[in-house]
Structure formats: structure tokens, C-alpha cells
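A quick write-up on the structure given underneath.
Missing here: one protein chain of the complex. Every other protein chain is in place.
Chain nomenclature is as follows: A, B and C, assigned in order of appearance, with residue numbering initiated at 1 for each chain independently.
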Amino acid sequence: MTETITLTPHSSSPTAKGFLTDTSLCIGCKACEVACKQWNQLPLDDLDWFGTSYDNTRKLGATTWRHVTFAEVPGAGGAGGQTNWLMMSDVCKHCQHAGCLEACPTGAIIRTEFNTVVIQQDVCNGCGYCVPACPYGVVDLNVEGSAADGKAHKCTLCYDRLSDGLEPACAKACPTDSIIFGDVIELQERAERRVDDLRDKGLPAYLYGNEEAGAGGGIGNLGAQFILLDDSARYNLPAHPSLPQDRTFGAVAAMAATALALTAATAWAFKKS
Amino acid sequence: MPGLGARLGRGGATTAENDLGNADCIVIMGSNMAENHPVCFRYVMKARERGATIIHVDPRFSRTSALADRFVRIRPGSDIVFLNGLIRYAIENETYFKEYVQAYTNATTLINPEFQDVEDLDGVFSGLIPEEGRYDNSSWQYQGQTEPPSPPMHEQLSSMSYAQRVGNLEGKWPPPSDPTMQDPNCVFQILRRHVSRYTPELVEELCGVPQEEFLAVAEAISRNSGRERTTAWCYAVGWTQHTTGPQIIGACALLQLLMGNIGRPGGGIMALRGHASIQGSTDIPTLYDLLPGYLAMPNTFDKHETLHDYIETETPKTGWWHNLPRYMVSLLKAYYGENANPENDFCYDLLPKLSGDYSTFPLFLAARAGAVKGLFLMGQNPAVGNVDAGFMREALAHLDWLVVRDLFEIESATFWRDSPEVKSGRLKTADIKTEVFLMPAAVAPEKDGTSTNTQRLIQWHDRTVEPPGDATGEPWFIYHLGRRLREMYAGEDTPQARQLQSLDWDYPLDERGEPVVEEILKEINGYTVADRKQLPGYAAARDDGSTACGCWIYSGVYPEEGKNLARSRVSDEQYSLGWGFAWPSNRRILYNRASADPEGRPWSERKKLIWWDEAEGKWTGHDTPDFPVDKAPNVPVKEDAEGMDALSGADPFIMMSDGKGWLFTPSGLRDGPLPTHYEPLESPVENPLYAQKTNPVAKYWPRRGNRLARQQDPNFPYAITTYRLTEHHTAGGMSRWVPWLAELQPSFFAEISPRLAARVGVDNGDWVVISTPRNEIEARALVTERMHAHRVRGKEVETVGLPYHWGYSGLVKGDAANDLVSIVAEPNVSIEEAKAFTCNVRKGRLRREL
Amino acid sequence: MSDRATTPAHPAENGELITHNSQRTTSDAVQGSYYGLPVVKAPHWRWLVITYFFFGALAGGGFVVGTIAEFFSHDRALVRAARYLSLAAILPSPPLLILDLGRPERFLNMLRIVKLRSPMSLGSWALTGLSLFSGIAAGLQILSDLRGRPTMPLLSRIAAILGMPFAIFVCGYTGVLLAITNVPLWARSTYLLGPTFVASAFSSTVAALSLILGITGGEEKTGLRLARAGTVAVTAELTLLMLGLARLGKLGRPLTAPPLGLIFWPWTVGLGMVTPLIVLSGAVRGKQWSLRTRILTSLLALSGSYSLRMLMIFAGRKSAERPEDYFEMTDR
Partner (left out) sequence: MLSKKRSLGDIIRSHVGIVPERPLSPNTLRIQSRLEGAEVGVSVCPYCAVGCSQLVYHRDGTVLSIEGNYESFINGGTLCPKGAATYGLVVNPNRLTTVKYRAPGSDHWEDVSLDWAMERIAQLTKETRDRTFVHQTPDGKTVNRTTGIAHLGGATLDNEENYVIKKLFTAGLGMVYVENQARI
């Protein structure tokens, strides 16, 4: 009744892959959340209800790599776009310069040949320094519940599926193709065309994930970009985040300078009497 | 079913899901498509991206509304006011598709002058027999036609077979008509008078929809209908679950016939079914009043004593249903095999006969009264899924024995231990004497078989892995139950033994001892008895016992040995006729003869579908023609002919006795030939149109647990409607035990407007108690501006919204919204009124813990 | 997370996204947030890391002060105390960090790479380096004490010099570690948090040494040296802390406002910095404090330094939970 499948490993010269999430098509069905959990066999988070519209997932985390936001904003929108109820599927941004990667002291977090950011689960020792380094609060340690393994987890852009030439589970499942997977270059052009198209329809659409909005600040362009219809705060996204590690050398220098000054002062204090 | 069946001829979606992508305007009403049919909504979005206008008409703002171009907030229970308003607009502004209406509908047919409309009799049609709560429809017939008067019945059958639905007309043929549609007795003028009072002002007054919004919808539909453009309608139980359900759907079919959208690409009516194979479970029905293929179950009221009587009573003189005898005999041959022969009426007498209404509610009333001793629950969860679920649980407690076959320990299996009635002490576990069997069942990937989706498509699913432990599919259970019973009855010479022994029951078994499912499908398709060769289609069925056919409308799904079309999986850009098999005869757009003008030419190049190929002398196009392939468009009606000869080459609705789409239904609907606005049985608003406030032939069973609130009852001031969320599935039996779904919507909540929340004194997240005369339940309050009061007849009517997925078992628990709903039933199909009734809301919780 | 939704149904006071505010001006840039939910995440660090921050400062500070003493004060008692303090403080540091790891058995992965832009990577190597040189210096000190005469002084001086950069780094990198994140309270004080922590390392080291020497009866001259060094260190620490708070403005509320503020001002600032400053500056001006006072002051300074690190971690967690703070930091 069933036949064995043949998987085609990706070509030797892989291109940069990413997501484009067009929120004007998002129907808030959460198929992406479930498809991601099914493929990665992620456990249930909790069974709590918070009355925050239809969003009981509430945040990305160690066992939730896709999260659909629901913002009830009366009066928004126009023809051909979302009105009054903004929905978006949030995901790891796979930054060009990733705070988590630059913070990781063990080299567990790497840049793959698809230019995506992945945590190597056989290296991570759960130090947790990537968690506060992410400008979007994506990565977290899996330290609660029965399935806790003490390590950091986040979306891998289905690195294992890409390696076998398969499309990421969330993009494949999305019924209205709000989540599109593809080469970052092509997605970039498609995004620009789509934003102009939506603006012609009278929607306040803009691209989130580049210098103007959503990235810049040392992060560079995002691997997962979004077409939003309202302030990014409505989607729990910062408008102008920055890469913390751009400040590393400055901070170390300031600390060292103070240390030397105090060393000199202490030397003077000891020498004087 | 009868909503579409009585006006178009078949009870199923007239169009295909991906065909919605060809629509220029899509109206979604009585459905929350983006949440409950998200992948079908994919094509609504494709249409929108191509520039189509998407309109969502619903009491509350949902995820569908968020993606629509226009959201119209309509008061629950006022759908027919809105639809009749659209019909009136089309007629008065002459935006209807004139040639289509004149050629393909019964607009021109003259009706019996004795017919009196609700306008004349203040809310009822002529022929009402109040004491029997039913209509005698002889005054509704075509002029010069008589239909045998429906026989006196003390407890009227709640529904009728298809043959009765499509008209069983006697008298001169063709019936008289006025092509100019001016004669006062012609359907068109009767219709015009019937809807004359449904003005935009009335729509605003009763639906709470501002006139500009209503007119914008009417204009959008008018702009997008006619030769060059088509409008599609999508509906679900938001329309069916009313005491006027089939009439609402009928109004939509009427409007779509007027606008000329039936049978055309990007047009039609998409009936969105809720369960995987709900369409299949009415085609091959586990329903009390139907045999497979919409044949009527014999009963003791009509002349059904012998097979001959049955055939004579049931077979319409004209239209495709004239072939009924072939299908009935072939069915009996499939059931009783070689035991069925012409001498013993093909074992017709072995079929049980009905003597009343055995639908779901009478079933549970009888169980509660102890008349029903044993119940098989196979894939249904009435303890929280049926209305007045408290009454249902009590009924279960009165059974002698109960067999539940399901995937999880559902509420219907554990009522004796976990139900609210046991928890509150009203029922004691020790007093419940029901012997309960809970048997593990299998899911689609664990068994072979087919299910029929919402566009009549029969699709095969492969068995990939074994069911866990003792779990089995239903074929295993039913086959072996039958085998053991036949062994127990061996040698007995009683009527019940003969009935069972006559069954043709020796199916080949596979290595697991389970009947080979493909053999059952081959029996459904039908075969020639002599050499067991598969029938190519239902045209090959015979009434002389030489053919057997389990369900004639599915015939053609397995046309030759080894050719299981349900398992063919070839898609293409058009209608993918190579993927699965759509009944009847793999036609994807029903009545597609209407996509061509009377001469057989497409109405327009843009909306081409099928057309008459003069050279080839047959119909051809992108879809299988729903029409005799070689019947030329100019073939005239034959005087007093029978069957298909009675219909012309320009009659697309081949199932109807006159081949026309029925704007006016002389028979087929028990509560009237034209859609009329009646308020729900429980309504906060008074019906200003007629003295008759609610559906005069609606059915209600006065019982202790089933009291109704009065009209505009101050104790129950708020309108209430129930619905589903995309994260759960119906009563939750297949989603509350699945971790990834339970966590997405963990708690039972009630959606109320900020104004109502302020009046009740609750904040977002607080507990509220919702009460109706049947029961009280508690829920978390989700206070949202997506709910909003309707301004109706000068007062603000608040609406409470309840998703009904929860119960007292599973990973996430909660009260069942169905506890609140009453047992009332619509006269045609006994469907309940769960979409519009009244309730009260107060702050706080109930005492008992869950 | 309270069982009640953070978004009350009726209009909220502080401009949070409310389920149904009637007017929504598209132009207001970051007025609302997403139901008040956190945008970024604080690290999961708690007592183990706080305690490590404290001991790390003493380990680094001990070595630095020891080296300074060796080259600038010829005060053997002070050098010995500093060497032993550094060794005593370095011993518990690695175990504290390893226990805090989600997967302690993989602690060696910290030395799998060298990543110059990661303060944690630099810190791991610095701690390793310091352990080496502090071990050597302390080892030589022990040999000298056993033999009664200095052994291999040249090696000891080389180790002191070579260990200096590692020690200095360990002193202050814990501040940089917090600063190079997206937690508003820490990120907005990028160039002051490191310096504050290094100053705090000096002041707590001096306090620890004066405590040790106070108990073991060091000479009066050493006490004066320590008082003078301590005054400088505490002054620097207090100034840098106040500068940081000024720079933070509203973003500093998690630290300065109740509830943590109720501990911060009286304990960290009052008892931990101002009191020792008064006592030390008095000593520098010749005031003869009783031994009990000097020991008490040292203990206060040490506890103040511990509370600074504790409060900085817990205030950071609170700061990360406030979306308006993060939007204030990023989008203004």
C-alpha cells in the first residue's frame, strides 16, 4: 500500500534561505504553531488561559518556536487587508548578525550553510547567555516541566528538513501562504512588490526586518522578514533593536580603564605612606 | 439537505472548493469559514488577491471577518430578512439575470390560484392543518397538476425522500406557464409580492444592519452577477441550525437562481460540512428515514406495503428520479444477495418500516422513557455534543446497555462516573444500571476506506500502520457482530431470524480477519449479479434483479476490477477530475448545463464551463457534463412523456420533475414554498411582519428538562449563539485529548461586549454563569469589542457567543455549551436551533467543582 | 503570571493595549505594547551566579591588590593576605558556575572556542588564566611561608605581572556580561556597569583584606594603606553607581523604586558604601577607629558589594519584563 520515499540532499552550493511572513494574509489559524511542534516533537507548554484575545501561547520559548499574535485594534485596516484584528505568526528572525550567536561562549550556536542560525544540541551546556542577548526575546532555556533538558532551543528553520531538500514544516502547512519560504534575495523582491501592492489598497503596510524597521542597529537584515500593518509594538516587536555585542569592546575598554585608574590610585595609596 | 435539494435537485454543495478562486464576489454567511474550514478559505483568499470582493455576514466579528473586505454584523435569527431583502432588491432593481431566470427556473410556471401567501393569511401559507402541525400542500401545486395529498399522519415523518422532494406531478405536461412572467399567478409575481415588505428599512429594523451596508452588499452581488461575472455563497451550520434552517438555505438557492449563478464557475453554493464525512453519512446514510442514494425508507403511512406499491408511490413521473425502481431493486440485491428474487419482491418486506419520527431527539426521549434498551455510539459524543446535553446524559443513564466505540474515554462513556449530574448528586453512580462497553476505534491512517468531503468528493485513505492494541476499524466490529448474531440465530425459524439470515454477509476477510474494505466499496459501486462485473455507472443499474448496487449515486467510483477511482490521485489546473471521484458521475460543478445558454453556447468567454459541440454532437468542456451527454440543447419537451424525455435540452436541473430550478417549491419543503421570516422559538425581538411569530410547523417536545423561554422573556434578555473555534473540533472528542490543540484554547469562555460586561459587572477573564430554562453553566468572560449590541426595533439587543468544544473529560475540561440549548426541531430534517436562542448572564461561578 | 489577564476590559490607565480602546491613533509610535507581555527575556541566573560574581570580584581584586602591594608597598603581610584571599576566592568560583549550567557535565565546552565579542567567552578564558596565575602566586606564597623565606621571588613577580590582565578582567567582566544584553536596565548602562563592578571589586577586596589583617593583627601602617585605597575605591564605586542611575533615568526604576529600592538604598548604598566611606575617610584623616569598628565596616562593605550584584540581577529580571522600558530603550 505504501512505498519507500527518496529524499534529495540539497545541492553542494546552498543559497541563503529565509521566511517572508505576509500578515495581510494571516488568518490566525496557528497551523504553523502545530506543524512546528509536530515536526520537532515539541511538548505541550501549559494549559493556562489568559483572556489575551485568542492567543494562549503568548510567547516564543524553548518548546514553542512559532507563536501567532492576536491584537484587537478597532478601526484599523481597509480593503484587502486585515481589519480590526491583527494576526501574525512570530518566529526566530535568523538575524544576519545574531545576538545569540555572538554571545554563545561554547560555539553551540552556528551560522548554517543556508545562512540560518541553529543551536547545536550536542554542544550547548545551558549557560543561558544567549537568552538575554536576543533583541526579540526568541531563544530560551528548556528548564521547566518534565521534558526539561537544561539546554537552549529555538527555531532551526528546519535545518534537518532543508538538509534533505524539504520545505520547513510551518511554511508548508500555512493554508493562505502567509508564511513563504525561499531564497532571501527572491523574498526581498517579492516583499517590496507586495508592500507597494498593499499600500495601493490603502493599507499602512511596511516591511519589518531591515534598516528602516525591525533590524539595523548592527543586526543587519533579518532572515525572517515580516509585512506588518501597524506599529511593531502591536506585535511585541521592537522597531529599532540593536546588536548588544557591538558594545562589547567599548564596555570592556571602559571597565579596563577604570581598573587601571584604580590600580594606579591604589598604588599611590600604598606607596604614599 | 432539503434546503438545496428541494430547489436544485440534490442535497450537496453545487460547486468545488478550488472553484471559489474563480469567483468575482464571495458572500460567507452562516459560516465562520476562516476558522472552521481554513484550507477551503485558501481559495477565498486567492479570489481576493485577484480582486474579488469578500463579504462576511455574521453576528460576531471573527477571524473570517478580519480577512473580509466587508463585515456585516447581523442579529442572530434574522437571516431570512436579509436574504429576502436581497431577493426584493434584485427583483425591484431588475438586476436579476433575466434570460437565465426565464429559461432555467420555474419563474414562468403558473401556480394553483387557490394558493394563498403568508401576506394573505398573516404569516401562514394556505393548507395549514393546525391540529396536526403540518401543511397539506395541494394548494401549492402547479396549475392543472395534482400531487397525491400527503396522507394523514398522527406523528408526521420529519423528512421525506428525494423523490418526494422533487415533485411527483400528475396531470397535463408541461405545466402551463407565462413566458412574460406577468400573470399574477406565475411564480415570479407571487415571489415579488411575497418579498415586497422586505425593504432595506426592514432589514435595518430587524437585522440591526444599517441600510447603507445592506445596499452595499446588494450592489456588490448585482455587480458581480450576470453573463460576465459570478458570485459564490458559502454557508455552514450557522444557517442550518435554526427552526427555519432549510428555508434560509432555500432563500440562498432562490437568490442564486435569480442572479443566474448556479452551475457556473465561480458561482454556486458551497455547503461547508463540519465532519470529515458528513456528506458521506447522508449519501450512504446512517439516518433513520433514508436508504443509500436518498431513497426513502418504507413506512406504514404511505402506500408501501409491497415493492410495487413503494415504487409506484415513490417514483416521480418526470425527471431523473423516474429511474428509481432500478436503484431500489439493485439496493435490495446488494443487501440480500441471491435470497432476493422477483418472486419474494427482492426481500422488500424484510426492510423495516417506519411508523413515526425516529430522529435523534425522539430516540433520546424514548431512551429516557426506557423504550430504547441498547445503544451503539459509533463516533458521536451526545453527552456533550447533543443539545440539552443534561437531558441526553439522563437518557443514557436509563439505557440497559451502551456500546461506545471511540478513540478516547469520551464523556458519553463516562457519564455514570464524571457527569455534572453525578458530581452534583442528582444521579448516583450506583443507581445507574447501564452496562457500558468502551471499545477502542481506529483513525483514518490506521484503516483503509473512503470519506466524502464537502464537495461530494470520495477520497480513499491508505492503511499505513496498525491500530494500537485491541483497537479496530468499524468494518471488523460490524462484520463480526453480524457473524456472531447469525450463528446465534442459526436454525431458528422466526421472522427476526429470517431477516438476519437473508442478509448477504460473507465478505472476504484479510489476514487480520477484517472484511477487505475495497470489496465493500465494489458492492457500493454495484456489480452485475451473473458474473460479478463492476457497473460502469448507475445508468447500468436494472430493476430486474440482474444488477446489485449499494448506493446508486456513488456508482462509477469502482467501474472496473482493480480501478478504484477514489484512490486515483492526479491533480491538474482545472477541476482535477483525475483526483478522487465526485458523485454523481465525477461531476464537479453541479447543474453545469446552466453555464451555457439555452442554445448551448457559454454565457461568456470568461465564465465558460461546458458547451454543446455541434460537430461532435455532444456536450463537452472543463467538467463532466451534468446532463445527458448527447441530448442537444434544442430537444423540445415531449408532451406527457416520462422520465428524461419529459425534460427539454434546455433544462439543467435534471433531478427536478420539470428540469427547472425552483424559485417556488410546490413540494419538497414541509414549511412552505417560499422563505418567510419567523423569529427563533426563543427570541428577544418580536416579529412585526405577521401574527404568526414563529415557524408554525416547527417541532417541540415539552418535557421537564426542555422548557422554553417565552418570547421577549425578561428573565432571558440576551440573544445567544454557539459556534466553533479553529483549534478544536465540534464537541472536542478529537481535540481536547490532543496536547498541541488543547493548549491553544484551554478554557471554555463566553465572548461578550464591553457594554454587556459592564452591565454584568465583570472584567476580562472573570467567571460568568450563563443560564437558560434548560440549564446553567459557567465560563470565563472574554470581553471584546468583536461582540457588539444590535440596534433592533429601537432597542439594543446584546449577543453572547459560546464556543461549544468543552466537556468534563480530556486534557482541558469545561462546561458544555450544549447544556443550554433546547430540544426543538425544524420540520424538514429535525435539526435543532443552536444558533439563535436567549439566555441570561450573571457574574460568579456555579458551586460544584468540575 | 496572575490568573487575571493583564489587560483589563475597561480602559486602562497606563496606555497598555486594551482589548477595546475606542480610539487608536495610527501615528502614536510605541504608545502601546502587546498585552503588556515582555519582549526580551532575562537570563535564568540566580544565587549561584550572584555568589560567583561576588567571589570572582574578590579573586580578581585579591590578585590585583596583591600585585600592587608586591610592587609598591613591600608590605609582606598585605601581599600574603592578598595572595591567600585571591586563592580562597578563586576556589569556589568554577564550581558555582558549573552548577549553574543547564548541563554541568559539558562545562569544558566553555573552552571549546575563543569569541572575542562574547564577554562570557572572554570571561571563561580570563577565569582560567586567573586560576593558573593565582594558583602559582599563592603556591609560591605558601612555600615561602613554610620555608620562612621568599622562594623564587622572580617567578612570583613574573606571575604577578602576567596574571594582572586576567585578574583585572575577572574583576570587572561580570558587569560587562550584564551590559552586553538587551535587558534595558543593563544595556542602557553599558559603559558604567563594568566600571561600577570593577570599583566594587576593589572596594570589597580592600574591605576583605582589612578584615583579614584586622583579625590577624596586621601593622598599623597596612591599615592606613588600606584605608586610603578603600576611600578611593568606595568613592569611585559610589560615583559610578550614581552616574549609572542618572544615565538610566526611568529605566532605573526596577532597581531604585520599591520593592528592590527598599533594599538598594539603605543596604547597598547606605550601609555598603556611605558608611564605609565615612569610616575610611576618617581613618585616612587619622581617626583611630576601634578594631571592632574596622571589622564591622569591612563586613558592611562586603555585604554591600554582594547586595549590589544580587539586586542588579533581580532588578534586571524585572526590567526585562517591562515592554515599555525595552521599547523606550530601542525605539526612542
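Miscellaneous remarks
Basically, a residue touches a chain if its C-beta (ideal position, glycine included) is under 8 Å from a C-beta of that chain, and two chains touch if they have at least 3 such contacts.
The model shown is predicted, which means the values in this text are computed figures rather than measured ones.
In the full assembly, the chain not pictured is in contact with A, B, C, by the touch criterion defined above. The chain not shown here is touched by just one of A:71, A:101 or A:191, and that residue is A:101.
One of B:48, B:264, B:463 or B:813 touches the chain omitted from the figure, and that residue is B:463.
When the missing chain is restored to the complex, the residue among B:121, B:471 or B:509 that touches it is B:471.
The chain that is not drawn here is touched, among residues B:186, B:541, B:744 or B:800, by B:744. Residue-wise, the contact with the chain that is not shown comes from B:279, picked out of B:261, B:279 or B:747. Of the candidate positions B:50, B:308, B:426 or B:484, contact with the hidden chain is made by B:484. Residues touching the missing chain, restricted to chain C, are 112-118 (touch as defined at the top).
Of the residues in chain A, those that touch the hidden partner chain are 1-5, 7, 9, 12, 29-31, 33-35, 38-39, 101-102, 107, 110-111, 113, 118, 120-123, 159-161, 163-164, 166-167, 169, 172-175, 177, 245.
Basically, only the chains that are shown with their structure count from here on.
Chain A and chain C have CA centres that are 31 Å apart. Inter-chain spacing, taken between the CA centroids of chain A and chain B, is 45 Å.
Touching two or more other chains at once are residues 4-5, 7, 19-20 of chain C.
Listed for chain B are residues 764-765, 783-785, each touching two or more other chains. Partner chain B is touched in their complex by these residues of chain A: 1-2, 25, 27-31, 33-34, 37-38, 43-51, 53-54, 56-57, 72, 74, 77, 79-80, 82-85, 87, 175-177. Partner chain A is touched in their complex by these residues of chain B: 34-35, 38-39, 41-42, 45, 48, 61, 63-69, 71, 448, 462-464, 725-727, 739-747, 749, 764-765, 780-786, 811-812. Listing the residues of chain C that touch chain A in their complex gives 1, 4-7, 17, 19-24, 26, 28-35, 37-45, 64-65, 68-69, 71-73, 75, 78, 100-104, 106-107, 109-110, 112-113, 115-124, 168-169, 171-173, 175-177, 179-183, 186-187, 190-195, 197-199, 202, 206, 221, 224-225, 228-229, 232-233, 236, 240, 316, 320, 323, 326-327, 330-331.
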